[in-house]
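Could you have a look at this structure, given as structure tokens, before my questions?
Every protein chain of the complex appears in place save one, which is left out.
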Amino acid sequence: MTPDLIYGFTGVAVFAIGLVGALCAQDRLRRVLALKLCSVGAGFMLVVGAWREPPAAPDPVPHALVITGIVVMVSATAVALALIRRLQSLEAEDDR
Amino acid sequence: MLELVAASLIGLGAVFFIAGTVGLLRFPDIFCRLHALTKADGLGLALVALGVALLSGSMGDAFRIGLIWFFVAVASATCSHLIARYARASGEAVSDD
Amino acid sequence: MTDPLVIFDLLLAASVVALAVAVLGVRDLFAAIVLFVIFGLLSALSWVRLSAPDVALAEAAIGTGVTGALLLKTLHHLRFVSGTLDQQAALSVTPLLPVPGAVIWANAAFCGLITLGLAAAFLGAPQAGPGFDPLVADAMPQSGVEHPVTGVLLNFRAYDTLMEVVVLLAAVIAVWQIERGMSDAPAPVMGEVWQGFARLALPAIVVVGTYLLWVGAEAPGGAFQGGAVLAAVGLLLLLTRAYVPRPAHRGIARGAFVLGTGAFAAVALLVAGGGRVAFEYPPEHAKSLILLIEGLVTISIAITLAALFHGREPVALSTQGGRNDT
Partner (left out) sequence: MTVEFDPMTLAIFMPLLGAIAAFLLPRVAAFIGLVTLVLTAAVVVLLAREVLSEGAIILPLGGWGAPLGIDLRADGLSVAMLALTCIVGFLVSLAALDSLKGDAQARQRQYFWPLWLLLLTGMNGVYLSTDIFNLYVMIEIIALAAVGLTVLSGSKAALRAGLEYMYASILGALLFLMGVGFIYLQLGRLDFAGLINADSSLALSAALALMIIGMFLKTALFPLHFWLPAAHANATAPASALLSGLVVKAALYIFLRLTTYMPLPDEILVTLIGILGAGAVVWGGIQALRAERLKMLVAWSTVVQIGLIFVAFARAGQVGLAESWKAAALLILAHGVAKAAMFLSAGRIKDEIGHDLIRDLDRSSVRPTLAQFTFALAAISLIGLPPSLGFIGKWSLMEGAMAAGYWHWIAVTMAGTLMSIAYFSRVFAGFLRFDRVRTPVTEHQGWAYADAAPLTLAAGAIALGFFAAPILSFIEIGYPFGVAP
């Protein structure tokens, strides 16, 4: 049992959980959370792929890619949340 | 010898963390839980940090660990205050038992 | 004889998965967000175990910290507009159309199949297989920095990184475009303890952020982590109302958003020539160019992230809340 094996399966599981959430969630905010889970799952795969048996240093390229992925995801999340906020405001205005 | 002292400090810290966690799960209302959390975690973290600082073996690292402890302590105290404040403002009940 | 760390790994992995389930399963949205933050921090811890401290820093600062702040702000706003701000636990405040049970089960089965397939594929892939390591090791001396991840981000794959900053720019433009004419949820009153904490924390965060940027050339850290930590300063300033964005600041904000992207793009283009192509920094200037780009990009990232948190473009008070400023 090496860390890459353990965390590799973690990544697959987290991605799949996020996928279920993204497809089934009945709440707008929860769907954003689910998508964020998916992105962490994908991040796990790349970090696991970069891992080498300890004395050896890990591959830096996937690390850089995951950092990029994290920044990209926070941008997408911000836009999705802005959409949710505005939409909810408009819908609430109509209710009143 | 140093290692033994460090290990026992970390162990003691862990006990405080466990106690804090149990308190968080078992206590009846939000204020009691905060009490368990802040008291236990504050001391627990201090003990763990002290143990790790002893193990680190360099003044620079020990200083940094001290800084981390300081900021975590300040931040967690502030957070607890904010949570308690919010809970009181929103009329969270204090349980009687 | 099993390595005790394996037990730690297994426990950590199990917690990460359990938290992921809990994020989606728990009924209260506030609880879901808090669980998500814990999930993010434990994921970052797993990545430390996989010897990826840079990624862990970025995930903790941006993926969890900034994202968590964005989510909480959104929840606050949603509870405000739905009039449930005073209630204890607002459950689902943003219901979509109910999904039929059959669809949910079909989706779950589909995802289960995907999981099995992916797990099998993961097992089938070569473990710790081929990678970029030898190439990076060869190229590092010419990169101008000592830390490989920074070398990849700002030299070997600088194009990706530029485009990543462009994504941030696109996000802030889109957010300014989307949010308009909304009434603001009242900011919670935080009290004196909080003000005191902010006074103490602000300079410390500035120091930490700058340190992370500066250390990025030779150790874990860099523009994105430093920028995210500096963005926390912006968040604190916005939350304590020490800084209130005014319409007059729009121009400055626009300039700050594009500063990093513009400088990065300009440097990338201007180094071309004399047989070199875009992004090919002359080796003797590589370090200073990378530092210049990193510094400016950090400023942009910090201000952009803070602006994403603040949401809409600062508007004049007279049109605030009006619906006709389309």
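Per-chain numbering from 1; labels A, B and C assigned in written order.
Keep in mind that, in the parts below, contacts are C-beta pairs under 8 Å (C-beta built on N, C-alpha and C of every residue); 3 or more make two chains touch, one makes a residue touch a chain.
Just so we're clear, the structure is a prediction, and the values are computed from it rather than from any experiment.
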| item | value |
| --- | --- |
| Chains in view that touch the one left out, judged over the entire complex | A, C |
| Touching residue (missing chain; options C:Leu75, C:Ile178 or C:Ala198) | C:Ile178 |
| Absent chain, residues of subunit C that touch it | 117-118, 120-122, 124-126, 129-132, 135-136, 139, 155-160, 163-164, 166-167, 169-171, 173-174, 176-178, 180-181, 254-255, 257-258, 261-262, 265, 268-270, 272-274, 276-281, 325-326 |
| Subunit A residues touching the omitted chain (full complex) | 11, 15, 18-19, 22, 28, 31, 35, 38-39, 41-42, 45-46, 48-49, 59, 61-62, 65, 68-69, 72, 75-76, 79-80, 83-84, 86-87, 90-91, 94 |
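Quick note on the criterion: only the chains that are shown with their structure count from here on.
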| item | value |
| --- | --- |
| Approximate Å spacing (C-alpha centroids) for the pair subunit A, subunit B | 30 |
| Chain centre separation (subunit A, subunit C; CA means) in Å | 11 |
| Residues of subunit C that touch subunit A when the two form their complex | 2, 5-6, 9-10, 13, 16-17, 20-21, 23-24, 29, 32-33, 36, 39-40, 43, 46-47, 49-52, 54-55, 58-59, 62-63, 66-67, 70-71, 73-75, 77-78, 81-83, 92-99, 103-104, 107-108, 110-112, 114-115, 118-119, 122, 127-129, 131-133, 136, 148-149, 151-153, 156-157, 160-161, 164, 167-168, 170-172, 174-175, 178-180, 182-183, 224, 301, 305, 308, 311 |
| Residue ranges of subunit C touching subunit B (in the complex, touch as defined) | 86, 88, 188, 190-191, 193-194, 197, 200-201, 204 |
| Interface residues, subunit A side, partner subunit C - complex | 1-10, 12-21, 23-34, 36-37, 39-40, 43-45, 47-54, 56-68, 70-79, 81-86, 88-89, 92 |
